[in-house]
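With one protein chain removed, the remaining protein chains of the complex are shown where they sit.
To keep things simple, chains are lettered A, B and C as they appear, and every chain counts its residues starting from 1.
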Amino acid sequence: MKYLTKLEGEEREFTIERHGDRLVARSGDRTFALDMALVGDGDTFSLLVDGRSYDVVADVQREEVVLQMLGERYAVHVEDERERAAHAVAGHKAGGRRELRAAMPGIVVDVKVAEGSQVEEGQTLVVLEAMKMQNPLVAESAGRVSRVLCKKGEAVAGGALLLEME
Amino acid sequence: MKYLTKLEGEEREFTIERHGDRLVARSGDRTFALDMALVGDGDTFSLLVDGRSYDVVADVQREEVVLQMLGERYAVHVEDERERAAHAVAGHKAGGRRELRAAMPGIVVDVKVAEGSQVEEGQTLVVLEAMKMQNPLVAESAGRVSRVLCKKGEAVAGGALLLEME
Amino acid sequence: MPAIRRILVANRGEIALRVIRTAQEMGIETVAVYSDADRTALHVRRATHAVHLGGSKPSESYLDIGKVVAAAKKSGCDALHPGYGFLSENEDAAQACIDAGVEFLGPPPPAILAMGDKVEARKIAMKAGVPLVPGLQEEVDEARLAAAAKQVGYPVMLKAAAGGGGKGIRIVREEKQLLEAFHMARAEAKGAFGDDRVYLEKFVTRPRHVEIQVMADKHGNVVHYGERECSVQRRHQKLVEESPCIALSPEVRAQMGKAACDLARAVGYVGAGTVEFLYSEGRFYFLEMNTRLQVEHPVTEMRYGVDLVREQIRVGAGEKLAPVAEPRGHSIEVRVNAEDPNTYFPSLGRITRLNMPGGPGVRLDSALFRGMEVTPFYDSMLAKLVVHGADREQAIARCQRALRELRIVGVSTSLPVALRTLQSDEFRSGDYDTGILDRIDKRPPASRRELAMLAAAAARFLVTERVGAGAGGTRAQGDAAPRWAMLGRVERLRRSTP
Partner (left out) sequence: MPAIRRILVANRGEIALRVIRTAQEMGIETVAVYSDADRTALHVRRATHAVHLGGSKPSESYLDIGKVVAAAKKSGCDALHPGYGFLSENEDAAQACIDAGVEFLGPPPPAILAMGDKVEARKIAMKAGVPLVPGLQEEVDEARLAAAAKQVGYPVMLKAAAGGGGKGIRIVREEKQLLEAFHMARAEAKGAFGDDRVYLEKFVTRPRHVEIQVMADKHGNVVHYGERECSVQRRHQKLVEESPCIALSPEVRAQMGKAACDLARAVGYVGAGTVEFLYSEGRFYFLEMNTRLQVEHPVTEMRYGVDLVREQIRVGAGEKLAPVAEPRGHSIEVRVNAEDPNTYFPSLGRITRLNMPGGPGVRLDSALFRGMEVTPFYDSMLAKLVVHGADREQAIARCQRALRELRIVGVSTSLPVALRTLQSDEFRSGDYDTGILDRIDKRPPASRRELAMLAAAAARFLVTERVGAGAGGTRAQGDAAPRWAMLGRVERLRRSTP
């Protein structure tokens, strides 16, 4: 099976095949001998790559694979061949619309913009209070606020859509 | 619901009822106010008995409840009213037959008796090797060996019936 | 003074557990208090008794002096330990305990009041001969703000007068940011402390945050247990602390210790306290005194072989301070917060896996358990990892080893940032200041990223393969979620709703 992996702007393609107890992974002209065993408690792998040992906790939710290994945490996007083909057909539907979502549950203590506001990159749009900290949520790039979906004093869930920009 | 509990030869009867968020337990003329909450990870209870706090891990397998609390481990037999009635009907089918079972997986390194042997209390019947220790399994009381179900050199599973006595 | 037999632990999380542990070792009973959200929290399960206070908001439970002190009285407690945060620096709580005949395991109310007001504290420090950072010794208002800042000179800091723990602090580098920062600092101060007074001082360049642990008994004895270096901070919240601070000369260390003890004496201090200083280029300046046990107190405990909570309880019972042992080796603490490692936003969720570190020289203080829900109601600190080694190099290596062993799955944590800090040349050299975290690249090393991508692809391969085999070669719905992930969901459904 062929996989396209993406991590923080980088991409790598791997072809993985089973050879008996072992797996063989290829990327470009390099080959890795893998011995990968699921540990008893379900979300952990013991991974040997050419004899080097890694203890990997993996949360695999379809294309989103969140790993913990060597003290690091990685959110890797992994598409297999079929998914890649499907995504190519679906095309890029997202367009120019951008969303501001609450990164965590909290209380909206201030909304600094209104529908139609022109904002600059870095400008504070909404102030969200969570865990007793005031967190200013800022515009990632310049644009126009097309919809405001929250109001001052409102409690919002994590991931809630707060406003949309164009 | 009424429960008969047995632990190491002692018996206690409890009647437990729900009163809103709390439970009330009665045993004889005593009453206990219980606040019992299942902890997020599924096999642990936070139990408050008249305000005293206990952290209880409970493995409930029908009538067998294995508890860990305050550093101790308890295997408590708990029958509810219906089970008690059902057991009374079933009667005492066990009779005078006694079994010797392997307390753990191991290798039978010696069988010291044959079918028909008369044995005394404390006499070694079978020697089982497990975890590199030789464990002599002895007769709990005097009797006659009616069946021998294992032989020297044989590997046996935990709980395997090794011999029967009358 | 009567012996202490039962203590009300007026807190939650790891610090409540910390107090319960020592009390248990001393044969003292403990009464936990809890909010709705904390019914199954570990501090409730480990205490000998537990009393429900009220709603999950702190104001309805842990901050409600009336409820807390009533619980102490009703449950027959002869003492109350406030932990840190919540009521620990609240003189009304201390007074309410005294009025109820319950020993408050902290300083007398006047000492809390004096040190709690940062403006007042600076005046007392000045009088006691403790050096101060240049700035205004009083509260500023909006009208005088710009003029005052200009007079002190940018960059300046705005700090909550009632503050502590980094809340309500803003650094301002130029006048145009001044007004918004002032309003935010006041809003945060109001929210966190119910008091929106803010004062202003010079922002010292390349400062290190160094603090002295002091302890005083009721017989007039004041001792200190050396210093802690707490310069690794983000958003003015400490992340990594160590002891000793290698920047201090023996002379400066001795002066700092003496200054801390002088201040404690000047306010009639009793119990455990911490005097915080800024250190820069051979000089130190008084910042504030925290009139409670500090989060990072284990760093001191491991070096001095002392149990500071035990000393607090002994002092509360009227006993004299035990002699201070010679410090040994080096220790480091890492705070593990539930937060996004890049944005520092809180990360909420359920802990689905917990691997604890072990082996020599490692201590973990936490109230974490598998299945625990990280809620938005309370502080985001999940655990404190503390290590001790023969010297600084060994302590740093040990801390990295333990950080790799400690695994928390279910929320994002500050663990990777702490690991990167310990690996950085700047931290390892020892020549760092409070700006260190801004200079550290928080991304995983490039060399590891490809490996992670390979592991991720292989994990998907294996899961897909197992699902195929496990389901007898068929799949229920085309691109079904792996059986494996399903099991994860089933487990999540187990959550308690009693």
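Note that contacts are C-beta pairs under 8 Å (C-beta built on N, C-alpha and C of every residue); 3 or more make two chains touch, one makes a residue touch a chain.
Just so you know, these numbers come straight off a predicted model, no measurement behind them.
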Chains in view that touch the one left out, judged over the entire complex: A, B, C
Return the single residue from C:208, C:398, C:420 or C:460 that touches the missing chain. C:398
Sort through C:129, C:282 or C:305 and give me the one touching the missing partner chain. C:305
Contact residues on subunit C toward the hidden chain run 17-18, 21-22, 24-27, 46, 298, 301, 305-307, 325, 328-329, 355-356, 358-366, 369-370, 389-390, 394, 397-398, 401, 405, 462, 466, 484, 487, 490-491, 494, 498
Even though one chain is not shown, subunit B touches it at residues 1, 3, 5-8, 10, 12, 14, 16, 18, 23, 25, 27, 32, 34, 36, 38, 41-45, 47, 49, 54, 56-62, 65, 67-74, 76, 78, 80, 83, 103-106, 109, 127, 129-136, 158
Can you list where subunit A touches the absent chain? 36-42, 44, 46, 48, 51-55
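Going forward, only the chains that are shown with their structure count from here on.
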Average the CA atoms of each chain to get its centre, and name the chain whose centre is farthest from that of subunit C. B
Winner on C-beta contact pairs when A-C is weighed against B-C: A-C
Mind checking the centre-to-centre distance between subunit A and subunit C? Centres are C-alpha means, answer in whole Å. 30
In subunit C, which residues are in touch with two or more of the other chains? none
Give the residues of subunit B that touch two or more other chains, as numbers and ranges in rising order. none
